[in-house]
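Removed from the display is one protein chain of the complex; every other protein chain stays in position.
Coming up: subunit A.
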Amino acid sequence: MNIMRLAGLAVALVVSLLFAVFVGDQGPWYFAWVVGTVMIILIAGAGAILLDAQDEQTSEKEI
């Protein structure tokens, strides 16, 4: 099972790399969109998690 999962991940990695090389070459703005969208999602998510941490810090101080 683990080997299957590893093989699956390896295939996904190779496909992603090939995709990145092809799209980055042919369509730089499409590529920028893929990378940029992931980045926007991660930054927005990180902002929310930071708020959780800030809230916890505040409530610890109050205690």
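In the analysis below, a contact is a pair of C-beta atoms (placed from the backbone, for glycine too) under 8 Å apart; a residue touches a chain by one contact, two chains touch by 3 or more; residues count from 1.
As a convention for this text, contacts and distances are computed from a predicted model.
Taking the options "Anti-sigma factor antagonist", "Acetolactate synthase 2 small subunit", "ABC transporter ATP-binding protein" or "Cytochrome bd-I ubiquinol oxidase subunit CydA" in turn, only "Cytochrome bd-I ubiquinol oxidase subunit CydA" matches the UniProt protein name of the chain that is not displayed.
Considering the whole complex, the residue from A:Ala7, A:Ala20 or A:Ile41 that touches the absent chain is A:Ile41. For subunit A, the list of residues touching the undisplayed chain reads 26-30, 32-33, 36-37, 39-41, 43-45, 47-52, 54-55, 58.
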